[in-house]
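Apart from one protein chain that is not included, each protein chain of the complex appears where it belongs.
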Amino acid sequence: MTLVKEFVDGTVEIGRAMGITLKYFLRKPVTNQFPDEPVEVYPRFRGRHVLNRYENGLEKCIGCSLCAAACPTGCIFVEAGENDEENPVSLGERYAVRYEINMLRCIFCGYCEEACPTNAITLEHDFALSEYDRWDAIYTKERLLKPHAPDHIKVRSDEVFVERYGWGNTKDS
Amino acid sequence: MWSEKEQRELEKMLPQYNTKRSAVLSALYLAQQEKNWLDDDDIKAVADALDLTVTDVHSVIGFYTLFRKEPTGKYIIQFCTDLPCALRGATKFYHELAEQLGLPPEGGTTDDNMFTLEEVVCIAACNNAPCCQINLDYHENLTHEEMSNILSKLRAKSEKESTTQP
Partner (left out) sequence: MSDLVTLKIDGIEVSVPAGTMIIEAANKIGREIPVFCYHSKLSTVGVCRVCLVKVGTPGFDRATRQPILDVAGNPVIRFFPKPMPACSTPVSAGMEVITESKESLADRQAILEFLLTSHPLDCPVCDKGGECPLQDLTYAHGRGESRFEYQRKHTSPKKIPLGDLIVLDTERCIICTRCIRFQDEIAGDHVLAIENRGRDAKVVSYTEPKFDSKYSGNTTDICPVGALTSRDFRFKDMNKPGVRIWELTNVPSISNYCNMGSNLVLGTHVGEIRRVMPRQNELVNEIWLTNKTRFGHHFHSSSHRLTAPLIKENGKFKQATWEDALSLIATKFHEAGEHIGGIAGPHLSNEDLYLFQKLFREVLNSNNIDHRICLNSAIDDDLAYEIGVGIGTDIGQLAENSAIFLLGSDLDEEASMLYLRVRGAVRRGCHLINANGRYTKLDTVANTKLRYNYGSAVHLVLGMTATILDEGLEDKNFVYARLEGIDKLKTKLQAYTPEKVADITGIDADIIRQAARDFAKAENGIILYGAEAGNDTALHASIRNLALITGHVGKKDNGVTAILPHCNSRGAADLGVIPHRLPGYHPVADEIGMSAKEMLQPNHGLQAMYIVAADIVGEVVTCKSAIETTDFVVVQDLFMTETAKLADVVLPAKAIAERDGSYTNLERRVQVYDPAILSPTPTCWADWHIITAIAGRLGAEWTHASADGVMQEITEQVSLYKHMSFENLTKPISLERKRQHYIYSGMSFTADVREGVQWATRAENQASFFELKFIEPENDMPQSDIILVAPRVAYDGGMLISQAEILANLIQQPKATLSPSVAQRLSLSKGDTVQLTSSVGSVALPIAIDGKLPDNVVLTPRNLAGSVAEQLLDGHNIFIGVKIVH
């Protein structure tokens, strides 16, 4: 008796389980074929840092070190120099000679972005930051200044975001 | 540097003050008399005579607008264009005067180094505007004829001086 019962019960369970499998088999998958397909992130996603430039090519960073001061993990290192008036690197008298971020230490809190008086540093959307060498995780100024828009990242439009959750609208109510 | 006459005057002047420092205005005035402005040598001479540093003397010169560190004409015309004067047509008068002297609107010194025109703010003679101060003399209720008169008189005076003095 028990043998038969066990057989029937087992069959039903397997059938149920297969049902779930079949159900999800037919649905659109939630996983993403990364990196073959791009990943969608929200516009405010805080990923890899980028140093920005003005349209005329001058660096926005003035080497004030406020980002380094705001950084809770101390992963930013700035050394400032004085601009050559003929051939300036940034607006004003000061510019960053060295600008380094240790990505292994960074917790992507965005305080640097908040502290920056010139919007020079912003946290963009790249999250795929693994390196083969630990030293490569220290991002230099040259790397940070390069425009960085990798193919594997797609930013969701703000509208979708606002529509779905009803918040995050940039306009003051 | 001091001429002999100036040196004598300076020596006469110094004992009249409690401290040497106090004589700085009179000494600067004396030093400026000859050519209407002070060059670095004059300033150094005043500083040395009064035991001051050059910086101190520069500071005094900078404070008083009647001391000058740039070459000027023989006669300095300080023309007021502040509000009350402007209401009585001083601005227009000033610009016409500048044109008459062949100077740009912001003033300057004439080519013959005779006149320096300057726009100033209030010389405390608003009731008699348009008015101006030429060196230390006031000229009020000016008309263009009067102004031309004054200028030619000054020119004549200057010429006379230069001919009498070898």
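When the chains are written out, they are named A and B in that same order, and each has its own residue count from 1.
Criterion: a contact is a pair of C-beta atoms (placed from the backbone, for glycine too) under 8 Å apart; a residue touches a chain by one contact, two chains touch by 3 or more.
Here the structure is a predicted model, which means the values were calculated and not measured.
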Query raised in the report: Which of the displayed chains are touched by the chain that has been omitted?
Result: A, B
Report task. Have a look at B:Gln33, B:Ser59 or B:Asn127 and name the one touching the chain we're not showing. Result -> B:Ser59
Query raised in the report: Considering the whole complex, which of A:Arg44, A:Arg98 or A:Lys154 touches the chain not shown?
Result: A:Arg98
Report task. Using the touch rule from the top, list residues of subunit A that touch the missing partner. Result -> 62-66, 68-69, 79-82, 92-94, 97-98, 117-118
Query raised in the report: What subunit B residues would touch the chain not displayed?
Result: 43, 52-56, 58-59, 61-63
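As a working rule, only the chains that are shown with their structure count from here on.
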Report summary line: Rounded to the nearest Å, the gap between Cα centres of subunit A and subunit B is 69
